[in-house]
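With one protein chain withheld, the remaining protein chains of the complex are depicted in position.
Up next, chain A:
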Amino acid sequence: MAVTESETQAAAASPEPKPAKMRGRGVCVYYGDKQALFDVDIDVVEKQVTSLIGPSGCGKSTFLRCLNRMNDVIDTCSVTGSITLDTGDIYDKSVDVVQLRARVGMVFQKPNPFPKSIFENVAYGPRIHGLAKDKTDLDRIVESSLRRASIWEEVKDRLDQPGTGLSGGQQQRLCIARAIAVEPEVILMDEPCSALDPIATAKIEELIHELRENFTIAIVTHSMQQAARVSQKTAFFHLGNLIEYGETEELFTNPKHEKTQGYITGRFG
């Protein structure tokens, strides 16, 4: 029986393992003298949702921010180890951070639309990256981005009104539309639903599910149920260490590590 089981596992693991879009190896992060992440190895798998969970201060957001070098803006922050996007090291000196962030977009905890019209919020990125040939092309990009973010029907008659006038859930979907307007390959989401009510949250989760068709997504969430609902892979962090990383279903039904089990079942002391 043991033979059959290991065979089954090998068979389940081997057929066309999805390629890693981003790969972190031996990632350590320091804020000044204080080490915030210890030797983290993670693959963010292409066209899947990877969720990062763990108690406050465990390093999950720190790791997420490494993936598009958002930590660069913090002077005392230094990153060692390697993080690759496809095959290129994103911390290489030759990398243009602005270009990197166009390929690895980000959605934040609190919806942060620009104090501009709904149209301008979405048009800004494609315009500065020169993605639109002309006005018609720009209109097309804005509309398709808003549609893909499932907010087009709600805003199509008031594109010239300020984005800040939308509800929280709509603003967050507007921010997602803004992120996807520049055709990124990876979207990072840092607790995108923590300021939203359950209905708005469900809409974002449905959207994440749809976006997975075309984008690779990494999401930090405090809601374990949300991680369980939206992701295929889950990584559990604790005190700056990656404790466990694997299939979401496996991690929530039969975690390998006692710390993971303690945390997800609500036993953490």
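One rule holds in what follows: contacts are C-beta pairs under 8 Å (C-beta built on N, C-alpha and C of every residue); 3 or more make two chains touch, one makes a residue touch a chain; residues count from 1.
As a convention for this text, contacts and distances are computed from a predicted model.
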Q.
Missing chain, UniProt name, options "Succinate dehydrogenase iron-sulfur subunit", "Phosphate-specific transport system accessory protein PhoU", "Cytochrome c" or "Phosphoserine phosphatase": which is it?
A. "Phosphate-specific transport system accessory protein PhoU"
Q. Among A:22, A:224 or A:242, which residue is in contact with the omitted chain in the full complex?
A. A:224
Q. Given the contact definition stated above, which residue among A:163, A:240 or A:255 touches the chain not shown here?
A. A:255
(Q) Suppose we count only contacts with the excluded chain; which residues of chain A make the list? (A) 1, 4-5, 224-225, 228, 252-258, 260-261, 264-268
